[in-house]
Each structure stands twice: as C-alpha cells, then as structure tokens.
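Structure first, then comments.
All protein chains of the complex are present and in place, except for one that has been dropped.
Per-chain residue numbering starts at 1, and chain names A and B are given in the order in which the chains are listed.
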Amino acid sequence: MSAAAPVVELKQITKRFPGIVANDAISLTLEKGEIHALLGENGAGKSTLMNIVFGLYQPDEGSIEIDGKPVIIDNPNKAIELGIGMVHQHFKLVEPFTVTENIVLGMEPKKGLKIDYKSAAEQVRKLSEQYGLQVNPNAKIHDISVGMQQRVEIMKTLYRGADILIFDEPTAVLTPQEITELMAIMKRLVAEGKSIILITHKLKEIMQISDRVTIIRRGKVIDTVKTSGTNPNELAEKMVGRGVTFKVDKQPAHIGEGILKLSDVRSKSKDGVPVLNGLSFEVKAGEILGIAGVDGNGQSELIQAITGLRKIDSGSITVSGKEIANLSPRKVSEMNVSHIPEDRHKHGLVLDFTVSENMVLETYYKSPYNQNGFLNKDVINQHAEDLVKQFDVRTPSIENKARSLSGGNQQKAIIAREIDKNPTLLIAAQPTRGLDVGAIEFVQKQLIAQRDQGKAVLLISFELDEIMNVSDRIAVIYEGQIVGEVFPQDTNDQELGLMMAGSLKRGGHADV
Amino acid sequence: MEVLGQLLNTTLVFSTALIFAALGGIFSERSGVVNIGLEGLMMFGAFAAAVGGYYAQEAGMGEWAPWVGVLSAMAVGVIGSLIHAVASITFKADQTISGTVINFLAAGSTLYMVKLIFDGSGETPLIDGFSKVSIPGLSKIPVIGEGIFNSYPTTYLAIILVVVIYFVLFKTPFGLRLRAVGEHPSAADTLGVNVNKMRYIGVMLSGLLAGIGGATITLTTTGTFAHNTISGQGFIAIAAMIFGKWNPLGAFGAAVFFGLSQAIRNYVQLFEWSKSIPQEFIFMIPYVLTIIVLVSAVGRSSAPKALGEPYDPGKR
Partner (left out) sequence: MSRIKKIFATDTYIIPLIAILLGFLVGAIVMLIGGYDPVAAYSALFKRVFGSPYDFGEAVREMTPLMFTGLAVAFAFRSGMFNIGADGQVMIGMTAASVVGIKLGGVLPAFLLVPLAVIAAGVCGGLWAGIAGYLKAKRGINEVITTIMLNWIALFLSNYIVRTFLLLQGQNRSEDNPASLSMTFLFSTFDNARLHWGTVIALAAATFFYVYLWKTKQGYEMRAVGLNPHAAEYAGMNVGRNVIKAMFISGVFAGLAGAGEVLGVFHYQSVFAASPGYGFDGIAVALLGLTHPLGVILAAILYGTLTYGSAGMSFGADVPPELIRIVIGSIIFFIAAQGIVRWVLKPFYFKRKKEKVL
C-alpha cells in the first residue's frame, strides 16, 4: 500500500473568509481502499475543506495531488473528471424529478435530440445491483425515504465514475438501522476499490468503520491517528480541546402534575394526506419528554398543532387543563407556552431586525413595551441589555442586526427570549442543530434548568444521543403516531431505532 | 356557425402575441428568474418589428418584409433581456425590480428612438405587415377551417412553437438542466451544470420570444408602433403563464382563453342586447376574468422552487 501514491494528498491547504481562517495549512492523505474519517466540531472547517476538494471553493494557499499528480480543481466538473464524488449532507436532489433524472442530470445519455431514458434507467438499475442499493429508477424523489434519497446521492457519484467518495455527515438524518445499512454499503464500496472520506462529528461511527482519523479544530489539523490505536474519549478530547463528559449532569426529576396533554390528535396535509394520525401523549411539570423519530414523521406538524400554527381535524390538546387546539399562535403563547423553533433563521428571528427588536418579538404589544400604541424604546432596549447579559449572548451591541450574530448566539438570543417569558411549557425543536459543543452544552443545561424549576419541557430532536442524554422519558413518533414510550435507562439505540422505523411498538398510549 | 369561425379566428389573432410572450416567460421562470419585464420586452419587439419591417418594405422586400421585422424584434428582444440578465443574475439584483427597469427603459427608449428616426413623430409609418395564409384543404373544414387554418403565419408559428418548446423542456437534456436550475440550482451546480449560463439562456430566450410576441402585434394588428401599442399584454402573458402552471401546453390554453375574452369584447358589440351594457364593462372583461381565474386556480404551488432567488454558491 505504501508503494503507490495516495489517491488524494492535500498539502498545506489554507482558506480565508472575511474575518476568519477556515482552513489553516491543512494536510491530509487518503490511501486507496481506505475509509478516512475527518472529525471536527461544527464550524471546525471540515466542510470548507471538502468543498475545496470538490472544486466549490478555491484554496488561498496549498496544493492538491490526485494519484501523485498535482491538480487544480476549479469547479465541480473538474472534480468529477478526476473521479471525486461528494455525498452532500443536505441532499442535492430535485424533488419533482425521478431518481433516474436526478442521477443523469448533466451527463444525460442521448438518442437523437432526446434523453434516452430507457438506457439511463437501465444503467441506474445496473449500478444499483452492483452495489446492492435497491433503488427504483423510476420513483420520484419526494416519494422515497430519506435513506433511499441518500442512496440516490451515492449513485450520482458512481454514475460519474467516482473513485473517491466524500460523505458529508451522512448519518445525521438516518435511523440506527439505516446507519447500519449505510455502513455496509460503504464497506462494499471500499471492497470494490473506492476510497472514502467520511466527515462526521460522531465518534461511534468513526470507531465502527474508519481506518484512520484526522481531527481538525478551528481550521487546524490536530492529529491523524489509526482508528485501531485510539478510543472515543481521546478523540473527543482532541476534537474539543478539553475533557468532555458524554453524560449530561442532571438530578433526578421531581415530576409534578400533567401540563401538556394530547389525545387522539389528527390532522391532514394540504393534499389530504394524514400527517398526525391519532397522536396522544402527556408532558408533566418538572420533566423533559423527548420525542424521537426520523425527520418527516410528523414532528414539525406536531409542534405546529400545539403552537397554533396548524389546524387539527379532531382530538384535543390541553395546557394546564385548558383546551388550546385550533387557537391562534398568539392565544397559545399567552397560555404560557414558549417555543424554540426548529428553523431559527426562518421561524425564530427576524434577521434584519436588531437584537433588541428580536427580544420582544412576541411581547411587543404588551405593557411596558407598548404604551398607547407607541413602542417604548428605552424599556425595550433595557430588556434586551438584561437578557444579553444574563444569557451571555455575544453581540457588539443590542443595536446590531440579528443576522450578524453567530449561529450559537442567535440560538442563545431565542432561548433567552423564550425562557424570559417564564413558560409553564417549553417546546424545544432541534435546539442544538448546527451548534458547536460549547453551545450545545449551554442549551442542554438551560433545558434541564427549566425542568428543575418545575416547567414541562417537550424536546424534539433527530439526534438520538441528545434524546437519550437529556430526556426523562422518551416517546417515539412514527408516521404521525406515538408508537412507543420508554425511559432512557430501560432502552437502547437498537430498540429505539426499530421503533423509529415502525417495526416495533412499546408501551404508552399507542393502541398496539 | 360563420360567426363562431370568425370568433375563433379573432381569438387566435389576439392570443398569438400572448402565446409567444408566455412561452418566453416560461423559459425565464423555469430557470428561476422572475420576468415581470415581459411587457417591456414586447415593447422592444413591437418597436423593432415596426422599424425593421418599415425599412425592409421600403427596400422593396415585399412579402418578406414582415419577416425582417420579426428578426429585428428577436434581436432587440434579446438585447433588452440582457439588461435583466446582467442585473439579476450577475449582479444578483432583485428580479422584480430589475424586470420593472426593463419596462421603464423600454417605454422610454423605444419612443425616443421612434422620434429620433422619424423626425419627431410619435408613431412609426404604417406598414403592410403579414397577410393571412390559408392552408389548402384544411381551410375548407367548417368552423375550424375558417377559425384556425386561415390565420397569420405568426399564429402557425406560435402553435408549432408550443409543441417544440414542450418537447425541449421535457424531453431534452437542455430542458432537464433548465428545470433543474430553477428547482434546485445547487444540485445542478454540483453536477457540473453551469447555473448562471442556463439562467442567461432562459432569460435571453424569454427576450427572443417576447420580442416576437410584440412583433406580432405590430405586424398583424396595428401596423405601426406608438406609445400605446403594447398596453398590458405582457402582464396578461405573465398571468397566462401562471395560470398554465409554467407548462407550454397550459400557457397555450390560458393564452387562448385570454384571447377569447378579448375577442368576445369585440364580437359582443355586434349584438343588439349588448348596447345596454356600458362599453367600459365590456372592456373590463379580460382583466376581471384574469383575477377570477387566478382566484380559482391553484396559487404558486407549481412554481419553480428556486424562482426569484439569486444563486449564491457559497450559501447552502
């Protein structure tokens, strides 16, 4: 192995963005037939590095060699020519197109002027068989599962003859079973002579599948080690730069009376497809109920139903015994319900408002902010100053636009606003997505602090680790139903995974 | 029966310009660029056709002269659309504003040039334009023969283009790429499809087709170009495109519908009972119908997903 040149060699790659060095003299080699993990926190520079390899960005300094030959990769076409393929974290699939159309886009087989869909589908079917992917060439993207969509992404690279595959956080949206299947696919790819770079921040996967690991932190390579010679604790420490505890500190819960109660909630999408399918559960004061599930099984709709953003067809939703189903979002908010939304840019903040203005987004109409129809700017600013201080929101001033804050600080601002409302029920949807370890710890601590103050907390997350660590009780959602309720100490990833995939039901209100 | 054939024929005369412009709009918007500038592009086309047609006629080109007009309209339409393309694609300007700019510049520059070329006159000299062409045999079919197969060459061209563009959009690699760029530009980009290039082509094709649309009006209806030659047709073409769900066949149907509502306005005045209706209300028909149609049709659900968003590869 050492005799042949590495398939990819990155030499001293440096990439600067205004105000930040995203990659600082990064060097890395990928050997043929190897699975090389690239480990780092959100924002450590992994994605920037891979976008450079894939030709989406140009490095400011440094060089790239493929099979020992120096190359310049100035656009994705060049990368494709060199046999590099990328499986993006956020799938880049055209929804209304078929699997085949997505795969051949840009390299369509032709018959006369027309696209030769017949031979295209045939090629797709062959590739699918060769790597055991089981993809239906004629299915439309919006009709297939997330796991299948990822396989389409993989096939897009294979169709272009890629030998070097980059997987960017590939397991983020998969169930544990789908992750196992993906690992098998990756092994098979390597066995067929491909080489893989796996970008991830999940240590478990690295230990399971990779041959070597390169750890980067704040744009710099910290170390490259053989997987067989390391352990998760050592990797974590290198990634974060200090000792990390995997378990979140928390005292036993003091559970009080029921606060949020849903029974047999049903709702349909615009097209008449049921999205909430007789959903029932309860959250009590002083507990965190975690909703586990694969993206798209009704989580968003569930939150919308509780917060008044979606009408339900039947069933009941009560907060502290009062019916809130089909009330307006404002009315629900006034029932002491706080909501940390899933998409902070789209739903949580008005990015072009100042931090100060964002802090009163839900309370601007109340005294003392509103006086006879006019806003009292002094009071609003003072309130913002207080929250910024109390929750350590890093901003040059409260007059800065929310857009200029980092993701972690934006999330802190939202959490400050929502917790400041002193809610009886706090709904947190994906509250740590895209944050670095420090911010994640902060957010999780805040959730636990709320629970310790006797608030009911509903946590929705796709990250199983988070659900397992933070929740006092776990409810699993599948196709708009709660298919199981378990305690974190009585279950494991495998069992949760089976429930999330709909093949196991356990306990709770679900009619089994 | 005879009236019905005539009505159909007039409908097609009115529809033809709308069909061209709506097809143009489809190319632009399918690639992800809103084109509210269709009105201005039609104005450019109408102007160029009047001027080009006039000089060709003066040069003694006879029945070929209107075709020179069409070619001039295509060229000027494309040049006009480039302003929109540069602003909204290269410089990422707001697409609605940049389309509005086209409408402004077209209104100003066409009249400026008319006055410049024709010694201060506000109108181009009257030209012959196209004559209707009967298709042997087919034009003898009752109603349809009179209605369809005895039309201006531009009408035949429009109908052929509907089919051709449908084929291009849905059967060819070019069409697949264009639609991909309008739906999910970064997906297309990562597969090596040049997003900006596709969008430039989309916008330029919209200029070309809207230009022909404008030419149709000068060369088959008015015979001259003045400040009111194009008055709202571009906007109705946008409505036709939306109503037709960004599909050439649908847009064709919608354009014919709007053409019909305009034709009815003329025909209804032939009847005695219509005298009791104030003419203004008859004039309103197409516009009221447009709103009613939009109210009853599905909203933007079928619009290209990335419509209106400048593509920024750094953003994911």
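Rule of thumb we're sticking to: a contact is a pair of C-beta atoms (placed from the backbone, for glycine too) under 8 Å apart; a residue touches a chain by one contact, two chains touch by 3 or more.
The structure presented is a predicted model; accordingly, all values stated were derived computationally and were not measured.
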{"item": "Selected residue (touches chain absent from view) among A:V71, A:I185 or A:L375", "value": "A:L375"}
{"item": "Full-complex contact with the absent chain, from A:P96, A:P109, A:G296 or A:P329", "value": "A:P329"}
{"item": "Residue among A:I317, A:L349 or A:M499 touching the omitted chain", "value": "A:L349"}
{"item": "Option from A:F17, A:Y364 or A:F487 whose C-beta touches the chain left out", "value": "A:Y364"}
{"item": "Residue ranges of chain B at the interface with the undisplayed chain", "value": "36, 83, 86-88, 90-94, 96-98, 100-101, 103-105, 107-109, 111-112, 115-116, 120, 228, 231-232, 235, 238-239, 242, 278, 280-281, 283-284, 287-288, 290-291, 294-295, 299-300"}
{"item": "Those residues of chain A which, in the complete complex, touch the missing chain", "value": "307-309, 328-330, 332-333, 339, 341, 346-353, 357, 361-362, 364-365, 370, 373-375"}
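Here, only the chains that are shown with their structure count from here on.
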{"item": "Of chain B, residues touching chain A in the complex", "value": "171-173, 176-177, 179-180, 183-184, 186-193, 305, 313, 316"}
{"item": "Interface residues, chain A side, partner chain B - complex", "value": "54, 56, 75-77, 80, 86, 88, 90, 92-97, 101-102, 105-108, 110, 113-115, 156, 160"}
